[in-house]
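Here is the structure we will look at, set down as structure tokens.
All protein chains of the complex are present and in place, except for one that has been dropped.
Entry: subunit A
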Amino acid sequence: MSGSIVNAGPRTAVSNPPVQDMPSYFGEQDLVRRSATPDLPPPARQLTPVAKLIDVSKCIGCKACQSACVEWNDTTPAIGENVGVYTNPHDLTENMFTLMRFTEWVNPDTDNLEWLIRKDGCMHCADPGCLKACPAPGAIVQYTNGIVDFIHENCIGCGYCVKGCPFNIPRISKADHRSYKCTLCSDRVAVGQGPACAKACPTQAIVFGTKEDMKRHAAGRIEDLKSRGFAHAGLYDPPGVGGTHVMYVLHHADKPHIYADLPDDPRISPIVQTWKGLTKYVGLAAMGFMAVGSVIHGVFARPNRVSSEDEENAEKLVGTVAPQPPSQPEERG
């Protein structure tokens, strides 16, 4: 590379990073969505969408991606306990943003045991349920290149993102009560590098680049898998969430659920949609109606006052009963 470096975003995770200082190629001006911010100004430019492609058929389960993730993000997952499975730790945590999930699956067509290994983590949905559910302005953002990122200083730790996510990804830290997940290494991508996991993957089962390139690369892989007898090989880029910026090549793309419960047709739960949509508008209208109705009634209906007649009637009623000792009860009225 000669002359000044133009940082237009990374094309791949494989090449070595430039050694010169580099300005970040995207930032706050490139937000397409910002949680709890309905009046976000539209971004002036559209960045080239990026994507990470995980080819499940090439994964050897070495967990280099997990190590690289821990290393880059400087997290310290607790030392685990072996319960007889390779999946370690047993679930995503606030210190483990990506996790190899191992599944032993017997293929009913061939009666072969297949060892399915899926690298779980944030899918960077085009329509992110976490962002939709988040009540804190700016705690979750989405850039025009497709990266969905958590801005921890704005996070209030409510856990709404956990309920909004169709993939069960975000985790709330018990230490600082903020939500954590894979950032797609937004800090690396911003300076022209690919995600740490992709960089570390020894078989290039994880690759990174523009979404276009990744789809093209996936098409070649799928063709290859089909020629090897995986008739249902395909790309996992689920349309229910508008597509994702982390995609899988699956050898059994007709049944994603066999890969450690990868959702077949993920979408933001209709319950979450109703909560964040209809309930909010109808609810605010109902409360407003009650408040305004009260004010109108208060202005137009005369106050309901006790008259002096009422007081006299009460005095008469009490007076008909003998003053002090309750010795001579009288009929009322």
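Note that a residue touches a chain if its C-beta (ideal position, glycine included) is under 8 Å from a C-beta of that chain, and two chains touch if they have at least 3 such contacts; residues count from 1.
As a convention for this text, contacts and distances are computed from a predicted model.
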{"item": "Per UniProt record, name of the chain withheld from view [\"Cytochrome aa3 subunit 2\", \"ABC transporter permease\", \"Formate dehydrogenase subunit gamma\" or \"Cation:proton antiporter subunit C\"]", "value": "\"Formate dehydrogenase subunit gamma\""}
{"item": "Per the touch definition above, residue among A:Glu71, A:Glu104, A:Asp265 or A:Glu315 touching the missing chain", "value": "A:Glu315"}
{"item": "Sole residue of A:Pro43, A:Pro89 or A:Pro137 that reaches the chain not shown, by the stated touch rule", "value": "A:Pro137"}
{"item": "Which residue of A:Ile60, A:Ala231 or A:Ala286 touches the chain not shown here", "value": "A:Ala286"}
{"item": "Hidden partner interface residues of subunit A, rising order", "value": "36-38, 135-137, 154-160, 162-163, 168, 172, 177, 269, 271-272, 274-275, 279-280, 282-284, 286-287, 290-291, 294, 297-298, 301-315, 317-321, 323-324, 326, 329, 332-333"}
